[in-house]
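Some chains omitted; the rest stay in position.
All chains are identified by letter, namely A and B, in their written order; residue positions are counted from 1 within each chain.
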């Protein structure tokens, strides 16, 4: 009995290192396969909405969808079984996303309405962000995140300023152009103002009266100066970070934390830097 | 009599600190409520123009509008009563905006034509800019304003250059494309040039003749280089400011100036830095 439990314990530990780990060969291989399956599942969700594709390959798609769903289901249970604190994983962001990713095909048996399910499915993609935690990307994405974070205050003030201007300009254009020229309401006018200020310019609504075209020109020329601001802010922050940053390479431990699955502990780390679990203990 | 006046005086002072102040709890609460009411009033003005909403909720909207109008009216009189120099407030920018913000519903009883009133109402939003004077934003918005101010000269030269180019290009395109292709007049051609140079590109007017398309391509490619300029100017200024600025935190007095309502006096300030009123006197 004890021996059998020990065998299960060994299986758990092996599974854990393969699923949560990325530093062993098996761990890397599993990650790549998982990535491929996620990409395939997203591709299938996308192609399901393309009529010409769906009418031809409906049956193959369903078979593949079930294969992916079974793969995700098994992976989900292995994740729960192999981790020390399963509840922590289940209620973490990635745990919830992983669960949701397995559900669409099961739910489709019970409920109709594939539309809403499409969104649920595309959430699987969020898992891909985990790649950014891999060592080769950490430095780059950290720098970008730092630059974004440092310019947070200025960007907020800027967006605040733009939003108020947007309401003022939108109201004026609603009065100048009026319902008959596509500016059917102030919210629609504000939508037009945002489309114009961000230089997207669909052209679904565009000023027709001479006064409206004159005001729109003013908004564009003056807005152009204003719109240079966020670029300037981010440029300055990245330039600042770039000159301060020194890249240091550290050797990392092979195994992830057995409690929370956090990886990339430094060689001499004794406790998990995420949950405080004793790493030497496992 | 003297005692009664003193009671009124106490009421005035309390009201003053609540309405103009932001450093006490009551002052902060009032500011947040005022903010909410302003947002609600702008939202109502916007939704009034959405037909499907207006036809359903017209009655509720009118009730809310009157509630807001009464709130603004009371607030306006309290502001006048509680400040030491009411005339100064009445004829200040915010004083005039506050007055205008109370008027639409009263005026709508006398005059018809809600269109023009819509603009007047959206001016209420300008009050929101006052938030930028709150300490947590002051540093950020000051830096942005400084960067804009420092690059003023270069931006002006740039806009001047763009405007003249705009007239020249517009005239040429008017001759090349002509009335039948949407370039109905030189002002319309200039409008097209601005829409193109700022990369908005509605597509309501676009060149049709091969020569026109060739010239438009030239304008876009060359214009692209030119248009990089304002971004470069602002970036350079923000980068310069960023490296020079040192943020200093100072303790601020709790009460605003009783004469002009200016806030955020330094702890050891004796006179209002805005109007010169003796702060210790009050």
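Basically, a residue touches a chain if its C-beta (ideal position, glycine included) is under 8 Å from a C-beta of that chain, and two chains touch if they have at least 3 such contacts.
Just so it is clear, the structure is predicted and the values come from calculations on it, not from any experiment.
Every protein chain here is a copy of the same sequence, 2 of them drawn, and the whole complex in this file adds up to 4 copies.
Criterion: only the chains that are shown with their structure count from here on.
Between chain A and chain B the CA-based rotation angle works out to 90°, given as a multiple of 5. One inter-chain figure worth recording: chain A and chain B are separated by 34 Å, centre to centre, where each centre is the mean of the chain's CA atoms.
Residues of chain A touching chain B in their complex: 153-154, 156-158, 160-161, 164, 167-168, 171-172, 174-175, 178, 184-187, 190, 196, 199-203, 206, 210, 213-214, 216-217, 220-221, 223-225, 228-229, 231-233, 235-237, 239-240.
Of all residues in chain B, only 42, 45-51, 115-116, 118-119, 121-123, 125-126, 128-129, 131-132, 137, 139-141, 143-144, 147-148, 155, 159, 162-163, 187-188, 190-191, 194-195, 198-204, 227, 230-231, 233-239, 242-243 touch chain A in the complex they form.
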